[in-house]
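Of the protein chains in this complex, one is absent; all others appear in place.
Here is subunit A:
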Amino acid sequence: MSEDDEDQSPATDLRSQPPCSPNKSRNCISSSQTFPDHVLENVLENVLQFLDSRCDRNAASLVCKLWWKVEGLTRSEVFIGNCYALSPARLTQRFKRVRSLLLKGKPRFADFNLMPADWGANFAPWVSTMAKAYPWLEKVDLKRMFVTDDDLALLAESFPGFKELILVCCEGFGTSGIAVVANKCRKLKVLDLIESDVTDDEVDWVSCFPEDVTCLESLAFDCVEAPINFKALEGLVGRSPLLRKLRLNRFVSLEEVHRLLLLGAPQLTSLGTGSFSRGDQSQQEPPDYAAAFRACKSVVCLSGFRELMPEYLPAILPVCANLTSLNFSYANISPDMFKPIIHNCHKLQIFWALDSICDEGLQAVAATCKELRELRIFPFDPREDTEGPVSELGLQAISEGCRKLESLLYFCQHMTNAALIAMSHNCPELTVFRLCIMGRLRPDHVTGKAMDEGFGAIVKNCKKLTRLAVSGLLTDQAFRYMGEYGKLIRTLSVAFAGDSDMALRHVLEGCPRLQKLEIRDSPFGDVALRSGMHRYYNMRFVWMSACRLTMGCCKDVARAMPNLVVEVIGSDDDDVNRDYVETLYMYRSLDGPRKDAPQFVTIL
């Protein structure tokens, strides 16, 4: 049974609704079998309402048909990890009173151009079905979905009580869609656009918010690549007394941030600072930015810095001591600029940055941020052959200084097994470990050996590890370790690794909790694919691109597993070589293959 999917594995009979005749339940005089049911239902409803966790609800729904039905009536938050795992109709049939939907679309590797555009993951069928079924819908949270302006318009019109719209890594819409939502959703509390591709339709969406006091609590538009009407924004902030989170885009200058902060600083808990550079250079005396930040007594989360002018960075010093989350990942800061800032951030738990802070900067983090839980270091220059300002030295320092580390994403050019082994011992709380050694197939640059022992130590010693991404030169041995020790691993990302089918077999046979498997450019073929057939119904998806799969084998798998949708995605050209499988993307589905597959997708 999966932990986080709303629907069970197809083994559970979800296709047929349990017989539910309203007449029977109302007729209290009828046989003794229905009377307890009726009471039981009511009791159950009242009890199950308190169940929040998906896990618990999934478990409860398996008890018996009655529980299944009542749980379906009382679940208000639905999580769908793969939008093609079921149809919208099935959702509305099973769950009657949904108020909040979290829906995920494309697989993650689509972010890296490994999938042609227009693959799918359209929000349209979902919004149109829910418009009729859930007029009380309040919250929609989408990740990697294709959302059009029409979808947003329909959403705004159909759900009068709509409160929260969160779009993460989505695309297909523009500022006109945002304008409709801003205008029509009068109860809107949250409008978060995060790393989405928003077209500039040259619509002044900020002015579209209603004129009176708003309910806005969170407004994030840092990914919108379009200038905004600052006066309107000022007005909006002024009439949004509940606003706690404000993330501005790079078209908001430092002076404008200054003005906004003077308006509404004390309530803000999260601030995205926009460009963090001066728009109007003609002014002789810059305003006292530090004073504005001093007014931010409640800010615990700081981001932005899109076009940082480093001489103004010290303005944020007043808030550093309170910060629990700091995102410098768009700011090219040198260690010298960085160290004075970080020395004050004792409470920091989440820290994102570019590798321009160098190993030296990481050492400063390790020295100060003892509460650090999550660290992400992105490359300023994401190419394979550059020098690389961070290395195993930075990682070693972090592992020694930040013992509570739970989540790591680290891009570097060079790494050693020793550093990974050290981290595995020093940071036992690690649940997410994603290391990207940018040069493909790079061994330990000190010993020249493969990175097997390092990753092996991570899976062995970090007993809580649920997510792993590997890189560097890896042989089958690394995968043997993963299969042997990675008992809690749910997500695994592999690229340019392994020697043979055995590697994948180790993982498929050894990792019982594996849900999401994404592999690219690795020598795994048909034998490996077949070895996992007992697993695929229990996984959310498997992605394999540029491996050694043949069409014949994929067809066999598709034939043997009718509830598995096996998509073969060709590249966008006319390669005649039909036996080679460029990309395989397969996932379980309760409603069979999708109808909206584009031409380059072949569903076997």
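Keep this in mind: a residue touches a chain if its C-beta (ideal position, glycine included) is under 8 Å from a C-beta of that chain, and two chains touch if they have at least 3 such contacts; residues count from 1.
To be clear about the criterion, contacts and distances are computed from a predicted model.
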Checklist entry - The hidden chain: which UniProt name fits, "Auxin-responsive protein", "Actin-related protein 2/3 complex subunit 5", "Protein O-mannosyl-transferase 1" or "Aldehyde dehydrogenase domain-containing protein"? => result "Auxin-responsive protein"
Checklist entry - Quick one: which of A:W68, A:F109, A:Y289 or A:F600 touches the chain that's been left out? => result A:F109
Item to check | Given A:Y312, A:F378 or A:Y537, the one touching the chain that is not displayed | outcome: A:F378
Checklist entry - Pick from A:L44, A:I316, A:M415 or A:A546: which residue touches the chain that isn't shown? => result A:A546
Checklist entry - Which of A:M438, A:M482, A:V507 or A:A528 sits in contact with the chain that's absent? => result A:M438
Item to check | Missing-chain contacts mapped onto subunit A | outcome: 109, 111-114, 116-118, 146, 169, 171-174, 195, 197-200, 223, 225-226, 277, 306-307, 329-330, 332, 354, 378-385, 411, 436, 438-441, 443, 473, 495-496, 499, 520-521, 523, 546, 548, 550, 552, 573-580, 582
